[in-house]
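What follows is one structure encoded as structure tokens, with my remarks underneath.
The complex appears here minus one protein chain, its other protein chains still in place.
Order as written gives the chain letters A and B; numbering starts at 1 within each chain.
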Amino acid sequence: MTEDFKKASRNVSQNEGLIFEKSSPGKRAFELPPLDVPDADAAKALGGYFRDEGVTGFPEVSEIEVLRHFTRLSTWNYAIDLGMYPLGSCTMKYNPRVNEFVARLDGIATEHPYQPQELSQGCLKIIKLLEDCLLEITGMDSITLQPAAGAQGELTGLLLIRAYLEKQGNPRKKVLIPDSAHGTNPATAVIACYQVENIKSESHGQIDVDKLRELVTEDVAALMITNPSTLGIFEPRIAEIADILHRRGALLYMDGANMNALTGITRPGDMGVDVMHLNLHKTFSTPHGGGGPGAGPVAMKKILEPFRPVPVLIEKEGGHLTRDFNRPESIGRVKAFSGNFGVLVRALAYILAYGPGVRQATEDAVLNATYIRKKLEGVFDLPYSLPSMHEVVFSDAIQKKNGVNTMDIAKRLIDYGFHPYTTAFPLIVPGALMIEPTESESREECDLFIDAMKSIAHEAATNPQVVKTAPHSTRVGRLDETTAARKPILRWKPTPSRSEAAD
Amino acid sequence: MRYLPKSPAEREEMLAVVGAKNAADLFSSVPEKYRLKKALNLPGPLSEAEIIQYFKARAAENSLGYTSFLGAGVYNHLRSVITDTIIQRGEFLTSYTPYQAEITQGTLQAIFEFQTLMCQLTGQEVANASMYDGSTAATEAVLMAERLTSRRRVLVARSVHPEYRSVLKTYAKNSGLLVEEIAAQPDGTIDSKALQATLKDDVAAVLVQSPNFFGVIEPVAQLADAVHKSGTLLVVSTTEAVSLGALKPPAEADIVAMEGQSFGLAPSYGGPYVGVIASREKFLRQMPGRLAGQTTDSSGRRGFVLTLATREQHIRREKATSNICTNQALCALAATVHLCLLGKEGLREMAHQNLSKARFALAELEKIPGVRRSFDAPFFNEFTIELPRSVKLVNAQLLRDKIVGPFVLGTAYPELTKHALVCVTETINRAEIERFAGCLRVALEQPI
Partner (left out) sequence: MPYPASYRYTTQHEWIDVKDNVGTIGITDYAQHELGDVVFVELPKPGAKVEAGKTFGNVESVKAVSEIYAPVSGEVLEANADLEASPEKLNSDPHTAAWLIRVKLADPSQLSKLMDAKAYEAFIAAKDKEASA
């Protein structure tokens, strides 16, 4: 890597200990208005339950120290706001700031989920409009916005399927899951009390339709499919797959994690999908925030509607919105209150910004992935040759010959000023490099990424050691994960003072 | 479109590079039959100003200008502008789950601090990096107890939040886990005799909430003794986390499942909030969710990583402890910043103000003829009162005075239609309490 590589440069990084290590008794960062009612005698009011001494170990610091502490920590993170974040399957697109602004408005952020419906029409209208937009985008009949994230959406979807089949007389035993699926799919199926049967992909990385025909028996409740698959490849026989399932009374679940490849182009509802979840924190731009929060709405066909989680939003005469709790066939609640409403607000703001023009975002996302694929093909091994949609999966087969694996390349990418792509997933590609640029990257940023990848490939061939020991420019080097797991330290504890240690 | 960084010419050039005539060519693998022939029927496109205008219009249709005495699992507390300043920093806001430790040390150290704060608050040994919310945390805590004991019965206090109980039932329904409910005794706490009678050595867990849904504090230490005799685990759920600034921690519990919304998160019509599971170290392997751990790098510097990931779905797939993947990291960060700002003294003072204001409010309300407290056990900032008539009717009256009345207990407990759950936090001032009492008095004096 040359010193003048365009994307990355040197920067001072401030050191910072744990907040607990800055604490000194008597400092404070927050003051309350004075108490304007008689001071209660807490010991008397609470008796034996009273915590006399306050919380032991809690930090005592000033406002500027708190602000600096977290600001310094923040500078140790990479973020979309700093540059391309090509994590495959995660859709790290621009998080518009107006979304943050509107989610914090008085009258939005301040609202209590139990306030009367006549004082909640604004919130309910937001929910209703988002429901309508997502139904239009997915081509489905009905939707619930309650699930907190994709995995909870999957669970909701499988419970809907179970309730529907149970009503037909037999909930059935198995859920089929392709070997390329996200790990949440099998974990979810188990919580919904289904046995998991993994199905092997055929040589092009797609579902083996003939094999599937044999596997779908009276015991199969559903197939969970990701489309485009985690290889970034569209499954063109999806309608045929749906048909095979339907003929035997089973249903088709679609993991909508990759909806950024389809929005405005095609609709799962038109291709035979019975139920699917969406990840609003992927396709619909709500921020990942270092791991959450998200939201995982579940859209479904009419046959599943009676089983939706309670409450269900309904529109009465005159446009008045109200929530219906009297749903005897409902699967129940999957989460308290009205779902992650603040996330729903942001997703709606995103959709409103684009309107029907959201198709352009999808086109740009696929164009970026295809462009990167074209420019890196040959430099990196491409295990599956079918056209890519919003992401492209390479393997480290070429670099492996010099002892450099996908994780090494990923870590080296950090030195070039990029966040790594997704490593070692999907599991069906040994040494996978899964790259999802999203529509938020300019041609210039894509070119910088391509240059960086080519440069690393060159290094892997000529100086593999520099790649294998990367990153070289970060605050910390590769961390000892083995010791972290063998002897877990999961919280800070005060170092015993000398007098205590002597006791 | 302002979010898309490409000029028409750049698009053309890139299409040429990949050998596509036009954008439609990129989707050749989607069968023609399924390609949308017309544009989606969506509202928009809207400019930034129009988006703000739309949401301001919706906000105006909500409860602006009303004073609320609602709690019941969601609480209004003071929040510092510092919290929002921090969590809106792009480096936190627009970063992913910290799998690449070298460039996510900020998020990882903050999670480590969060786990520490949660342990200190709850008196437990280990805490995870967050769950979706209090309801799913309580449910996952019960499932964790089921795994730890290999038993299939769970006893749940009826005074646990009704929606939390619903979520647990949804998860338990198909798994063969039997959920039985234990009623409250006259002072509002769990019926200890009924509990004793039902507790056998086939019970995995007893789930209580403290302060419970009626606002009263459960005798956690005493319950733990009784529950442990049958080898059962005690799971304590907390919806009002500020209470831990004044109450002894539930250290005797085996698993604590907490809702952290009270720590710097706006009510936001039901979410996003932050759930936490805290427990004993020996139960760590059965704990769901992510964990950040301390370690060192190649040159011996302190650093943090996600650890014990083999419990999780992306590795163990169908054998994972939970299917949770996305959690509530940014909400956990908000809670961390908020608690660092409050510090030891601030949290104690905030808890004390809640205690004092709720007691002042109760005293004012009890002056009204026919109004009396329903349960005698000690409470924190919520209490239940009985009115001489239906709470629903009274609340309708209060709305005219721009007051959102207390939670109608009858909606969840049919036998309690005349009972209301009143919440008073530090955000309510004396004049508002007095006005509420005055309006309630007038409402009750009016003919039905």
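Here is the rule we go by: a residue touches a chain if its C-beta (ideal position, glycine included) is under 8 Å from a C-beta of that chain, and two chains touch if they have at least 3 such contacts.
As the structure is a prediction and not an experimental result, all values here were calculated from the model.
Peer 1: Decide which residue listed in B:316, B:373 or B:430 touches the omitted chain of the complex.
Peer 2: For the chain that is not drawn, the touching residue is B:316.
Peer 1: Of A:63, A:106, A:240 or A:481, which one is in contact with the hidden chain?
Peer 2: A:481
Peer 1: If the hidden chain were put back, which residues of chain B would touch it?
Peer 2: 285, 309-310, 315-316, 319
Peer 1: Quickly run down the residues of chain A that touch the omitted chain.
Peer 2: 481-482, 485-486
In this text, only the chains that are shown with their structure count from here on.
Peer 1: Can you check how far apart chain A and chain B are, centre to centre, with Cα atoms defining each centre and the answer in Å?
Peer 2: Roughly 20 Å, centre to centre.
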